[in-house]
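For this view, one protein chain was removed and the others were kept in their places.
Naming follows writing order (A, B, C, D and E), and every chain is counted from residue 1.
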Amino acid sequence: MKEVIDKARILIEALPYIKEFRRRTVVVKIGGAAIDDLELRQRFAEDVVLLTWVGINVVVVHGGGKQVSHMLTRLGLEPSFVGGVRVTDGPTLEVAEMVLGGSLNKELVRLIGSLGGRAAGLTGKDGGLVRAKRLENEPDLGLVGEIVSVDRSVIDRLHPEFIPIIAPLAPGEQGETLNVNADPFAAGLAAALSAEKLVLLTDVSGVADERGELIPSLTREMARDLIERGALGGGMLPKVKHALRALEAGVRKVHIIDGRLEHALLLEIFTKAGVGTQVVGSDAEQE
Amino acid sequence: MKEVIDKARILIEALPYIKEFRRRTVVVKIGGAAIDDLELRQRFAEDVVLLTWVGINVVVVHGGGKQVSHMLTRLGLEPSFVGGVRVTDGPTLEVAEMVLGGSLNKELVRLIGSLGGRAAGLTGKDGGLVRAKRLENEPDLGLVGEIVSVDRSVIDRLHPEFIPIIAPLAPGEQGETLNVNADPFAAGLAAALSAEKLVLLTDVSGVADERGELIPSLTREMARDLIERGALGGGMLPKVKHALRALEAGVRKVHIIDGRLEHALLLEIFTKAGVGTQVVGSDAEQE
Amino acid sequence: MKEVIDKARILIEALPYIKEFRRRTVVVKIGGAAIDDLELRQRFAEDVVLLTWVGINVVVVHGGGKQVSHMLTRLGLEPSFVGGVRVTDGPTLEVAEMVLGGSLNKELVRLIGSLGGRAAGLTGKDGGLVRAKRLENEPDLGLVGEIVSVDRSVIDRLHPEFIPIIAPLAPGEQGETLNVNADPFAAGLAAALSAEKLVLLTDVSGVADERGELIPSLTREMARDLIERGALGGGMLPKVKHALRALEAGVRKVHIIDGRLEHALLLEIFTKAGVGTQVVGSDAEQE
Amino acid sequence: MKEVIDKARILIEALPYIKEFRRRTVVVKIGGAAIDDLELRQRFAEDVVLLTWVGINVVVVHGGGKQVSHMLTRLGLEPSFVGGVRVTDGPTLEVAEMVLGGSLNKELVRLIGSLGGRAAGLTGKDGGLVRAKRLENEPDLGLVGEIVSVDRSVIDRLHPEFIPIIAPLAPGEQGETLNVNADPFAAGLAAALSAEKLVLLTDVSGVADERGELIPSLTREMARDLIERGALGGGMLPKVKHALRALEAGVRKVHIIDGRLEHALLLEIFTKAGVGTQVVGSDAEQE
Amino acid sequence: MKEVIDKARILIEALPYIKEFRRRTVVVKIGGAAIDDLELRQRFAEDVVLLTWVGINVVVVHGGGKQVSHMLTRLGLEPSFVGGVRVTDGPTLEVAEMVLGGSLNKELVRLIGSLGGRAAGLTGKDGGLVRAKRLENEPDLGLVGEIVSVDRSVIDRLHPEFIPIIAPLAPGEQGETLNVNADPFAAGLAAALSAEKLVLLTDVSGVADERGELIPSLTREMARDLIERGALGGGMLPKVKHALRALEAGVRKVHIIDGRLEHALLLEIFTKAGVGTQVVGSDAEQE
Partner (left out) sequence: MKEVIDKARILIEALPYIKEFRRRTVVVKIGGAAIDDLELRQRFAEDVVLLTWVGINVVVVHGGGKQVSHMLTRLGLEPSFVGGVRVTDGPTLEVAEMVLGGSLNKELVRLIGSLGGRAAGLTGKDGGLVRAKRLENEPDLGLVGEIVSVDRSVIDRLHPEFIPIIAPLAPGEQGETLNVNADPFAAGLAAALSAEKLVLLTDVSGVADERGELIPSLTREMARDLIERGALGGGMLPKVKHALRALEAGVRKVHIIDGRLEHALLLEIFTKAGVGTQVVGSDAEQE
């Protein structure tokens, strides 16, 4: 009996966090190990359903680069990257849309459905959600886009009854489909939805400084300082930049956390410790 | 870190129960030790808030006989009972209304409020919620009533934003105020609200048979058999009768549980084991 | 037949007043004789129901000092006042909450219910309606509070279907319950609701000047002048101050009227003559 | 002061009637003196506004035969009747539509508007409200119709914010406009709206028996008996028949009252005495 | 089969126009030949129904001067004009109200109804839609008004389910009914509704310059220049002035088109060519 009472206590401990975040919007970007690994994916789906049922409006944006590359290879196409961003010609885009919009998106929908949640899998093309334009880059990256504007109405129709799961594809200015990196895609949605939190699930422990020390909490000023002194590695630099842009656009907090950890999302939201790095506007918000 | 992941697992274990009961109505009657004891009362308030935040529409009906008797004594009045029911003359009713509708009701409101929940304390007189009539009894019990009808509209206005906390007083046929026993009052509300569950917090472990063995689950048939063969003691007999009446009026399950246990309400709803006796319509529902 | 036509004419005379005030909010504070006297209380309930049925959103705040003192005495406790305000220790507060929140509040609910109106009796603790803090005073008055903020949502849920009847108790900063004077409590609600009118039912004819002459209408400027030249007696001074504060916070008119007069509330709203003193922002509003 | 308190009492006396009829629909047919006489018309508009403001959903159907005949004469056309019903050829219909739908309808709208009410004047053609067919009669009456069906949606859109004022014209089966007698038109609307009351303002005191004695209350059975024994005069016979049909179609009560009396409508609704004849389903409803 | 496919293509060609204007408000003033001629009137009704069904919120304002004059003559009254505006004494107003509010208004309602549309015919007096005042003029024009304010609520209640058809009569400051010219009446409604378009159906091809050349598109600047240099004839000058006022009040475009052309309204909205003169804010909007 003691054991069950302990369980009850743990549920009750979550009360203040539920209180703080219910009826708020949380945008979560899942990528890397968290989506590749069957077990972690299942845990993630559980977290999303629980957050939904305590009243949080979750929006999931997912990547899936590994699966796209795998399918390209199976089809005899050569994955190609410039500075970490996929060069996307027509055939590559077609594969990306199939794998992201068809396989992975529907797999997340299925997992959430099997737990009793109700997810609706979309892309940025559906319901006029996102308009994008081609990313200017030297060398040219092909059909790679960046968000121009967001029309939140399809998400507002689905919330709170359904959980939107979004694959980061979006229509460009000529009506062509563009591949958008999932991090800035999620940041753009979070900004348009005035989200309480943007959570980026990554394959590292969080933001680390030059000596590799994890930094649990960053103000905007500290983040800019890290960028200027070149302390951030190639993978983390753009993530921190997206985080700063999201904060400027009205998102309250950005969390860069370790998606390799089971239930990382739930722990981030429901425990004081936190499980990675939070980026906030100022010192005052660092509680 | 293992500890926090264990916590996450416990939260996740609650998922199927949340799924089953969200958007459903649960009527809880709190009385006895659970309302007398400061610590248990605090735990109860936590349970109610958590249930509310995972989407369950909770209605609380509370007794408070001990506090009424205490105040009567302080005022030099003599508490008097017939067969466990309080004989209620005018001065006694006045005290009952003050203590139940004023002190205890507002104390529960305060506790829930201090946890971030929003409770609205009412009686059966407020918003035209309940109409009652005098209970016919030999000898006469005075201003003691039984429910004639329920108009659920004030509860529908408050749900799901506010948690109704109801003191069991109701207007009689001549407009006089009547004292209603909290058990049948809660059963009447549960029936009118087509509640998923009626939970009665008592000062015993549950329903026991002649040999004092706790019965974890009773069908209606089994319950009627216990009654007929006289196996139920004086305190439990009317509770089981109210439970049967609630089931007949459309409540899905009635739980008679041990309010002396911390978080009894939460454990009943969120664990497989259960913590007392459930009364259900038939074998098929005994899962 | 002439008599019934005269009746019809009187009903029709009310048309312009109904037109002016329907769908507006009127906060009424009832205290003193109007709540002590059975007959006046009944008349008051009739007025409230009629105002509600012609489309005015009424909120009632009630005092009940006499009844609290009476119960304190019955319990062997000594009522104690400093400058007209009750010194409220723990036991006194407990009694105040019982009497105001339990007895008187539910009595008003019952009266309105017996006329076919639907009232819901609450305190400032219910539904998170009011947050208060301890009143700073020398000497200390104990558990006496003043309003810090009002969250009108529970009233908005109840209106226009239900009439909120509010006992002036509110949670303090440490979660303790505080006793708030009914006049500033009503003024605070009126301000938060942007009420059309705040009506204070008192035991005098209205505001009188140094020579005891009733002043039918006061502008803010006139009121400030009366205060400065010390023309207002001890009981009236704080009422006029609350009136001024309510006007500054957006209430259109404040009426200080004679609650000892039958149907004083109805007469104030529905006749040109008025029945006491109105306090308005400026000359232009003195029609 | 006594006088104003008497006024308050008269207002309060209306409470039980307001309680009974608020949120109910009352269809009133005005014709004869009540619409011809400037003073009576003004009183009628006041009654309608007051009823609206105490929460009754009023629908007004108006006749205007005298004005139509007057305009026909001015235009050199000869009014012609068969058994009290106007023979309506094309030019007559054109005049009837102008006078009823243009002059009288808008005059009632104006009067109500000048009292602060908001009326919307329509005909049975507007919003698809009524479909009619030509009345079969020997001799043929021309463009005279009877109601085939009612689509209440335009009235539901207008209520309770606006008071529909309806001139009894309706489209026939070939799309032609038909003139419908205002009594059966009002009865048909009352039936379609499941009205609480249908009130017919006439130029007599009510229904009288063979000896000319006013009958204050008629059951359906009594009414049928009067018809069978030929006790009803030519003008009253069809009115009682329409009343019976309305009762059969679900209207609760029909009142045939004296429109020559000031405020007849208000008096009928707000006094016990009543001012004409009520027709009800059975003895039990004759209170 | 080719023919039907051609039909499909024509339907599809309308898509971009439908896209642009759906859920927008278009106010159309019909007068002159378009309302006098049976065939044109029928075509106009068809256009209105089609626009409604593709999602455009149409409001129709109609004149009818010819019919008013005709009826005046039939009644032995002498139509009289000053500078193109009708001098309106009491008897003239009565006739104008009958003809506009009774005959023509209901004829348009009937036509739309026979096509399956649902129109509700009103005047500016109904539902408190318009408040007007007497037009100051030398010599005095009698009961002729100009719009003072518009309360759009009755139109908002009717849209999109019902099509408001408005006759340009409005209550003056003393409650008297005033006759308002249909052009400024329509312009005033368009401004109050922030209409996308105001379309004036006239008896000329559009706005012509001094040499009689049709000007397909005018900016405000060009229009002012035409006015200043006296290029506009007597009938067109006030129309262009009303157009300018509507543009200043927020209407996006004003179209002065040839109502003698079948389906002029539909063609204006659904074809690139346009069928008259558009008046726009600036060059940029002249697409």
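The rule is short, and it goes like this: contacts are C-beta pairs under 8 Å (C-beta built on N, C-alpha and C of every residue); 3 or more make two chains touch, one makes a residue touch a chain.
Everything quoted here is computed from the prediction, not taken from an experiment.
Although it is left out of the displayed model, the omitted chain contacts the following shown chains in the full complex: A, E. When the full complex is taken into account, the listed residue touching the unshown chain is A:G127, out of A:P79, A:G127, A:P216 or A:P238.
Touching the missing chain, out of E:A33, E:L75 or E:L115, is residue E:L115. Chain E residues in contact with the hidden partner, per the touch definition given at the top, are 1, 4-5, 7-16, 18-19, 22, 46-47, 49-50, 53-55, 115-116, 261-263, 266-267, 270-271, 273, 275.
One chain of the complex is left out; on chain A, the residues touching it are 71, 74-75, 94, 97-103, 105-106, 109-110, 113-114, 118-123, 125-128, 153-154, 157-158, 161-162, 169, 171, 175, 177.
Basically, only the chains that are shown with their structure count from here on.
The most distant chain from chain B is E, comparing centres defined as mean Cα coordinates.
Note on D-E: its contact pairs, compared by residue number with those of C-D, A-B or B-C, agree for more than half at B-C. Of all chains displayed, C has the C-alpha centre closest to the centre of the whole protein C-alpha set.
Farthest chain from chain A, judged by C-alpha centroids: D.
Of all residue numbers used where chain D meets chain E, over half belong to both copies. The two sides are thus made of the same residues.
Distance from the chain B centre to the chain C centre is 35 Å, each centre being the mean of its Cα atoms. Chain contact topology: the protein chains form an open path, each linked only to its neighbours in the line.
Taken pair by pair, the chains that touch are A-B, B-C, C-D, D-E.
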